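Of the protein chains in this complex, one is absent; all others appear in place.
Up next is chain A:
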């Protein structure tokens, strides 16, 4: 690494100042606010608040609704991350094989990423709403009693599908780039060594994609945990019952709908801890197996 020596001490600080300011204002400050709020209890009219220590955390963690929400989140996130990555990888591999119209195919694949989450949610709602959904009727005609408004499994399938669909584009883009970075001669060498296409995919391509896959695993986990709020809000609103109420959705619900600010803040602090822990875990234990070229 080359070291740059600045003539005086102020300049380097000035250069990182914009980045620092953004992080401070948009991350540390709200996080601090949330942390403060999580220790307070507000009266019903929001006129005064009292310090209650960790009482909010104790109540939240012993709330069966919260534990249900935790379970929903785990299932939802795992499914979304897995399917979004698996399908994107499959499509990226197929896209590599295309000779003509590669650019067109790729562009088409990337479009869903440009659709806002809430709009994506509405799109899926229009397709699968039990009463007016375009695809709900054929499903019923096939003998499936499709009703995401009443059946919690159906609701979960619907938001997983919508959230996955939205994220595939992003993953696709990275997998395509990752695949292009693998020298062709490696696959040719494998072919000459006697490997079938399937075998060389799993023994050469997939291991060499590991840095991309790992990066996407982190990004997709965070996506499923946070960025899917809009989809859930548009499609199920957390229902039926609380079957699709993820942690983020519950933070919103308790804070801005039920106006229990202390609980909501405590939840967001817990959520922050979970994400930090999860990312740290991923870097600590999974990254070790990643081979960077």
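As a working rule, a residue touches a chain if its C-beta (ideal position, glycine included) is under 8 Å from a C-beta of that chain, and two chains touch if they have at least 3 such contacts; residues count from 1.
Quick note on the criterion: contacts and distances are computed from a predicted model.
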Which of the following names does UniProt give to the chain that is not shown: "Cytochrome bc1 complex cytochrome b subunit", "Carbohydrate ABC transporter ATP-binding protein (CUT1 family)", "Multicomponent Na+:H+ antiporter subunit G" or "Heme exporter protein C"? "Carbohydrate ABC transporter ATP-binding protein (CUT1 family)"
Touching the absent chain in the whole complex: find that residue among A:108, A:135, A:150 or A:186. A:186
Contact footprint on chain A, counting only the chain that is left out: 183, 185-186, 188-196, 199, 203-204, 207-208, 210, 291, 293
